[in-house]
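Below are the structure tokens for one structure; questions will follow.
As you look at this complex, bear in mind that one protein chain is not there, while each of the others sits in place.
Should a chain be cited, it is by its letter among A and B, assigned in written order, with residues numbered from 1 in that chain.
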Amino acid sequence: MAVKIFIAADRLDSVLEKLSTKIDLWIPALLKDDKSGPTGFVQYTPGITPAFDRQTTMPLKKLLLPQEETLLRFKYQKDPEGSLKTTIALDDPKEARPTLVFGARSCDVRALVTLDRVFANGPYVDPYYVQRRKNTLFATLVCGQTDSKCFCSSVGGGPADMEGSHLRIVRLEDGYLVEALSKDAQPLLADLAEAPDKSRDQLAAKLVKEASKRQVGDLDTKDCAPAFRNRFQQNDYWASMVSQCLSCGVCTYVCPTCYCFSITDETRNLEGERLRSWDSCMFYHYTLEASGHNPRPTKLERYRNRVGHKFSYIPERYEGLLGCCGCGRCIRSCPVNIDIRQVVGNLKENSNEQ
Amino acid sequence: MLETDRNQLHKCVEEALPELDMMIGWTRCDPLQTTPVFIRDAKSISSLTLGPFCSQNLAGYLVKPPALDAPPKPDAKPIGICVKGCDSRSLVALIQEKFITRQRVRIFGIPCGGTVDWRKVARHVELGSVKSADVQDRVLVIEDSTTTHRIALEEVLSRKCLGCRHPNPVISDVLIGAEVSPRSTGMETSYRDVDELDAKPLEERLAFWQSELDRCIRCYACRNACPLCVCQDRCIVETREPRWLTQHVGVPEKFLFHFIHAMHLAGRCTGCGECERVCPMDIPVTLIKEKLNKIMEEMLGYSAGLDPEAVPPLLTFNPGETEI
Partner (left out) sequence: MTDSNPRSSAPAEDTAANRQGIKIVGFLCNWCSYGGADTAGVCRFKQPTDLRVVRIPCTGRMDPLFIAKSLIYGVDGVLVSGCHPRDCHYAVGNFYARRRMEAFKAFLPFMGIDTRRFKYTWVSASEGQQWQKVVTEFSEQIHMLGPNPGVELRSGEILKVSSGLK
């Protein structure tokens, strides 16, 4: 059984098409008819334009944590005896089809480590998430296009990091070398393409080795938690870092490790759905209490929470794991160019001065 | 030229700062981009910049913290602010609607030759590799590790700039640099994109917006960045009672959201383009408002943000008008 194949660039589309008959296939693709336009993960259909040459605008979290998800459906049934009495009928749809994500990057897949800790490893296990997680395989690109906003190596990952991946993709000049890293991924490669010749195989090995040596980003993330606590009440610090923040949800929505959600009942007449949808700690309503009190009334507290959650609360709770995969999406997409590396990096600087 | 203007800006701000509560301006944070800064300390003045990379409209910060203090203290010192032509119109609109008073602001007006849209730059060079960027004689010169790219400024200007009628601030206390001549003087040139879409059949227009708005992730950056979306945290798209929108992410929800933004800006939007600039999904959000702006101009002869005394047309009426 093939464990390594070489897909020539001009055969990519036909190989993907064949692959998509075996399993639900998701790939990074252009979301707009513009080669420099926004990108995201979409289900493969013949004719879409893959975007393997740069990081996607939107992360792949929507596959595991959709922006909107029906947790259950309910229906009020009037009791024919007394019109005031109603019963509720519940319907609890859980389904997940085997899925392959082809062409995510190391940072994308590494982000799932954070999501897994929260949704899959207990104490509270989320059955919706786990269902999908179990059924999803990842073919991960060894990343060759890091830019000035990337910092995966600073947060425990790296451009060739394969943690959580089932297949590895190495991009060569004339095509893609795909290698199965786990047994359950091997059958996917059967009859797709030929095994690579020796020179391509060696070249790929060399590229992987080079990539794994690359240090991407120089953010120092050691001892962020105590530094963050020190800064917690220094309003001047947060004001000097993020006064320009618009409190929009862009940074959290494009972030592969931001997982906060809201649960609402969307009712129409006598029927409704209980929805889980993405929420953002940058929103005013996120912490608004029923009394009208809001413990995080301004963007300063809200941004502080974002940094604290990723670099202090999560590591303290989960043995040093960071809640950030260093993808840099929040930096690239922020409309006012707030750089989380700066905010985190400065936590330690002169923190006792103020 | 830019250098001289920058020096002039620094000098003017230095003179004014003692009388100011704070100064709102831009600072370079990346070869192609700037970030807003709030300056209280003379030491930081040298970080202020101006020019084609200063894309953000700062006027909205006047009605948001940290500049906002409500109710304003009677002895509050004025706030200094840098505005381009389009930004100055937002400022006028805020004055018109009495969100700020004219006395509260010290306006450093900057005639503008257009701002650079980094997305368009990405069509020409790989953004990640850009080492430095500068504009010389209306050519964007970009250095990366290997080459020097020269791109005509026209190719990379923000869409709103292409039909700009007011590149010179319509209101200011100090003018930095020389006035420039407007690129457009009439409706034909400034609403070109609106007319193009209008020329298509109805079904195509619907398909166009369905496909564009399908990408919307409802991050609400377009709303939060809009200087005239003054409700912000109280916006009806997020209230549950009344509930205008559900949390479903279908296209109808997104349509309604954009209708809400557009209708609440009807007769108030100055076309500053912030909503479009900030959209992470590259949706032509301002185009929706441009249509309404055009309607206001044709129907009522009104353009927002030009006259501080004028009343926005949907906040008033004229009993005699039967022909509208």
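Here is the rule we go by: a contact is a pair of C-beta atoms (placed from the backbone, for glycine too) under 8 Å apart; a residue touches a chain by one contact, two chains touch by 3 or more.
Because the structure is predicted, anything quoted here is derived from the model rather than measured.
Here one chain is not drawn; of B:E126, B:D173, B:D193 or B:D233, the residue touching it is B:D193. Within chain B, the residues in touch with the undisplayed chain are 159, 162, 193-194, 196-198, 202-212, 214, 241-244, 246, 250-252, 255-256, 259-260, 262-263, 266-267, 284, 287-288, 291-292, 295-296, 299-300, 313-314, 317-319, 321-322, 324.
The definition used in the following text is that only the chains that are shown with their structure count from here on.
Mean C-alpha positions place chain A and chain B at a centre distance of 31 Å.
The touching residues of chain A, when paired with chain B in their complex, are 31-32, 34-38, 57-58, 67-68, 145-150, 239, 243-244, 246-250, 253-254, 262, 264, 266, 275, 277, 280, 283-285, 298-299, 333, 335-339. On the side of chain B, the complex with chain A involves touching residues 29-30, 33-38, 56, 61, 65-66, 119-120, 122-123, 126-129, 215, 217, 219-221, 223-225, 232-233, 238, 240, 246-249, 277-278, 280-282.
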